[in-house]
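Have a look at the structure below before the remarks.
Only a single protein chain was left out; the remaining protein chains are all shown in position.
Naming follows writing order (A and B), and every chain is counted from residue 1.
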Amino acid sequence: MSRRDMSAVLSFSIVAIFLIFSALMIHPFGTPDKTEMDDNIITNAQTETGANNAVTSVVFDYRGFDTLGEATILFTAVAAVIMVFRRLNK
Amino acid sequence: MSGMSKIVKTISGIAFPFITIYGLYVIAHGHLTPGGGFQGGAIVASGCAMVLVSYGAIWIMDRVKEKNLSILESLGAVCFVLLALLGLGFGTVFFNNFLVGTNSLFGVVPAVGSGLADINTGGVIPLMNFAVGLKVIAGLFGIVLVMAYASRTKEGNK
Partner (left out) sequence: MIFNVPFIAVAALILIGLYAVIFKRNLIKMVIGITLIESGVNLFLITLGYREGSIAPIYTSSPGGIMALPAPQALTLTSIVIGVAVLALMLSLVIHIYRHHGTLDVRKIGGPEE
């Protein structure tokens, strides 16, 4: 298994070099690049949605379709786990 | 998995209503303070998991069947989709916030800028918080209960 171990070490070191290099060369921490959409959300969230919390208004009002997809994923996971264990318990 | 001693059962039975009330508070005030449906649902599910560990999985499974938890979770999902479809019926688009600005249940628009919290605001967001919170509570407690019941040991066999 020496060849498999050598290729595993080589690929892991390539990914490590890429990740550390890009973490040092990304833009400085605290200066995001394009913020027009978020400035628009912050100034208009109270009059358009009527909520004081900008994050909740993004999750349930501006991007409610993503929350529908996430509820579907949670439902599918619970249904699959119950189905696997119903077969084991009987 | 069998239950723990008498002291652990008593203390967890005392602490469980406080955890539930705190989780329901985080769900209900999701449009004013940090929190919402998912976070509050995780808090209540953690309290239920504590009761499950201290009382034993066999005892809990005899009283709460996983069929009832599955029905509760489906009820939460159906309510969420129904609230989204009502926006299509009343207004123009899917997921329209049709309760903002009107004089009905949650329809007050808050003053612009930082101010005190008024729970009567938010439109359709607090109702969606309750539906998603119910779904997360039933779902996470169902997963933990089914897994704990499947890893029980028969007495005298292992």
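Please note the rule applied: a residue touches a chain if its C-beta (ideal position, glycine included) is under 8 Å from a C-beta of that chain, and two chains touch if they have at least 3 such contacts.
Quick caveat, the model's predicted, so the values are computed rather than measured.
K.L.:
For subunit A, which residues reach the chain that was dropped from this view?
P.N.:
Touch set of subunit A with respect to the missing chain: 8, 12, 15-16, 19-20, 22-24, 26, 28-32, 35, 37-38, 41-42, 45-46, 52-55, 58-59, 63, 66-67, 69-70, 73-74, 76-78, 80-81, 84-85, 88.
K.L.:
Determine and list the subunit B residues touching the chain excluded from the picture.
P.N.:
32-34, 36, 38, 110, 113-117, 140, 143, 147, 150-151
Note that only the chains that are shown with their structure count from here on.
K.L.:
Calculate how many whole Å lie between the centre of subunit A and the centre of subunit B, each centre taken as the average of the chain's C-alpha atoms.
P.N.:
22
K.L.:
Taking the complex as given, what residues does subunit A use to touch subunit B?
P.N.:
46-53, 55-57, 59-61, 64-65, 67-68, 71-72, 74-75, 77-79, 81-82, 85, 88-89
K.L.:
Per the contact definition, I'd like the list of subunit B residues that touch subunit A in the complex.
P.N.:
30-34, 36, 66, 70, 73-74, 77, 80-81, 84, 94-95, 97, 100-101, 106-112, 117, 121-125, 128-129, 132, 135-136, 139, 142-143, 146-147, 149-150
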